[in-house]
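Every protein chain of the complex appears in place save one, which is left out.
Our next item is chain A:
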Amino acid sequence: MSYSTFNKNQINPLHEPMFFGNSVNVARYDQQKHSIFEKLIEKQISFFWRPEEVDVSRDRVDFQALTESEKHIFISNLKYQTLLDSVQGRSPNIALLPIVSIPELETWIETWSFFETIHSRSYTHILRNLFTDPSEVFEDIVINEEIQKRANDISQYYDDLIFYTQLWQTHGEGVWEVDGEEHTVNMRELKKKLFLCINSVNALEAIRFYVSFACTFAFAERDLMEGNSKIIRLIARDENLHLVSTQQILNLWQYGKDDPEMKEIAEELREEALAIFMKAVEQEKQWAHYLFRNGSMIGLNEEMLCQYVEYIANMRMEAIGFDAPFKQRSNPLPWMNKYLVSDNVQVAPQEAEITSYLVGQIDSEVSAADLGDFEL
């Protein structure tokens, strides 16, 4: 079952499941099994932005005036987000492209990953402006224990799926020994690994970014680090779209609108999927604790952040069919919403980038009535 970059068999993508069917050959979008993915591509591309468009030069002055505990909060969050986007900038491509079976989803995965690379480049843009040599910050990402703990949980499901897919594509189904360890490879196992991987990615996009977003916007509420906040708003808007795509995949499986075997697996592994989400919630709370260990910042403390994690987790879990596990039903940080509204996202003062803006969509039709009260 080796992968071919151009499958020569005649296949009908309308009859293929999202994953583990025949590999895609012609990238065509005239007929689509799940048209939602093309809508996501269009929306994502209309969101295009470049980090360099955002002026972050004032942030350097603001940063120097922050207290030591605030600097710790700011830099730690940037490190964590750099880790998240380093993983997301490559993993959907490496893990999912070899097994995807419909063209619109294949293109969505590439579009999604590409935008994560824009996010990664924006962190360098921010850090270059704050430090003459930002390498110490980047180097700490692979040393810092708190970040490492999270990195393991984030990458483990991807790595597992990638490894088993490689075994399957080179050796086929069977029991294979690698480095003295036996691995059972069959379609059911592969699909289970895919299901857990998508759940883990969903939890990542759903809540892992939000502690960090909350801190950024809390600085912005005090008119501090505003360049950074503009960038994070654009990132938050993109991440929302990525989240919707994993929610779509999980729901399509659950409602039996794709591969019927994935519906069975979704039921079978429901508890495990729940555990992945709950662990992410727990880790985010611990992260809030780590951020505020040297002192909190004005307008935000550990307790409020943890309440926000619970509030947002309720919302995200209901979206994929779980009951809301936490009591926190009201928004403890109401000011967050104004930064998450998509139409308020502004790149530069002179360029209001509204989400409905699309190149070439200007109404160029002029009717005679438009000139009705025009006199010479």
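Simple rule for what comes next: a residue touches a chain if its C-beta (ideal position, glycine included) is under 8 Å from a C-beta of that chain, and two chains touch if they have at least 3 such contacts; residues count from 1.
The rule is short, and it goes like this: contacts and distances are computed from a predicted model.
Visitor: Name the absent chain as its UniProt record does, using one of the following: "Ferredoxin", "PduH protein", "ABC transporter ATP-binding protein" or "Heme exporter protein B".
Guide: Missing chain, per its UniProt entry: "Ferredoxin".
Visitor: Which listed residue (A:94, A:244 or A:304) would be found touching the missing chain in the intact complex?
Guide: A:244
Visitor: Among A:11, A:36, A:66 or A:278, which residue is in touch with the absent chain?
Guide: A:36
Visitor: Of the residues in chain A, which ones touch the absent chain?
Guide: With respect to the unshown chain, the touching residues of chain A are 36, 39-40, 43, 237, 240-241, 243-244, 247-248, 251-252, 255, 315, 318-319, 321, 330-331, 334, 337, 340-343, 355.
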